[in-house]
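See structure below.
Note that this complex is displayed minus one protein chain, with the remaining chains in position.
Our next item is subunit A:
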Amino acid sequence: MPGADKETDLTERIEAFLADLKRGGSGTGPLRGSGEMARETTYLLRRITAQARWSSAGDLMEIIRNEGRRMTAAQPSETTVGNMVRRVLKIIREEYARSRGSSEETEQQESLHKLLTAGELSEENFRQHFVHLKANVIEAINELLTELDGTTDNIAMQALEHIHSNEVIMTVGRSRTVEAFLKDAARKRKFHVIVAECAPFCQGHEMATGLSKVGIETTVIADAAIFAVMSRVNKVIIGTQTVLANGGLRAVNGTHSVALAARHHSTPLIICAPMFKLSPQVFTTIFYPFPGSFSYCLPVLREILSKVNVHCPVFDYVPPELITLFISNIGGNAPSYIYRLMSELYHPEDHKL
């Protein structure tokens, strides 16, 4: 039976992806970088849409929601996966609405009255069967994939608007987006970059090598020197792991101190973050995992370590009031505008998978 074959093939792929997610925490596993993670997730979701058995949009959404829940549980620190699941769910809703002929706008507009009266109705709405729905959804997911492929370039294109000649830029650790951003600017302008090394993983060293290769004047400083150097800096440009719903950040450890130093010196803090990093989550206390593989920080296990507890937090929370500007693939936005982007990208019912 070819159908059964397809199904086992699909589950196999899902299992493999889940296993990769579990092993690949914080960029050490086979999957590296949230961009790659986002693409992988979307490919998988497209495959599910194409190969799983479903008759109506409601079924499909249920399947995707289930798988999405498992994927996010597999690697809670990686929010990109959940974001992509939400994006796809939103696509299905839109395509369904389009097939029914109602405009998306009316569906989207939620009045307080509607919220109070709606109840379970929304699920029932998706029971109708449409022949072309599958093709349309896949088409829309393909568009999403093209969008993902272009994010870094889109962000890098805006570099010249923000970086001027002879400026001193500070960045922290390594971010592929920021690296591309700076490199793009370096084609036309001359400027100086100061990279904080970001111990203990010291991704900053890599970043500095990458930048100096294209001829950017680069200096690496220790994390402790951030405040001292800040007075000379014109702009701080950093990447982030996640953009939270309130406009705050969950970024690599040490970012908070950079943001505070920048605020103290009134230096603008610019965040380069593609839209897929925008997550409907907000900061909570349990949102503080320490997925550190400690042996990296302490390469030699000494005798004394038997008696020591080692904690290695990987992420910092940066409150939105410290941030000046977000540069995403659709342009620059202030932190206060994040709520709007959120409602454009995700359906409110999908915030919780």
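Annotations for the structure displayed:
Rule of thumb we're sticking to: contacts are C-beta pairs under 8 Å (C-beta built on N, C-alpha and C of every residue); 3 or more make two chains touch, one makes a residue touch a chain; residues count from 1.
We take it that contacts and distances are computed from a predicted model.
For the chain that is left out, the UniProt protein name among "Serine/threonine-protein phosphatase 2A 55 kDa regulatory subunit B", "Translation initiation factor eIF2B subunit epsilon", "creatine kinase" or "Acyl-CoA dehydrogenase/oxidase" is "Translation initiation factor eIF2B subunit epsilon". Of the candidate positions A:52, A:73, A:330 or A:345, contact with the hidden chain is made by A:73. The chain not shown here is touched by just one of A:15, A:217 or A:321, and that residue is A:15. Contact with the chain that does not appear here is found for just one residue of A:181, A:201 or A:315, A:201. Hidden from this view is one chain, which touches subunit A at 8, 11-12, 15-16, 18-19, 22-25, 28-30, 32, 73-74, 201-203, 206, 209, 285-286, 288-296, 299-303, 305-306, 309-310.
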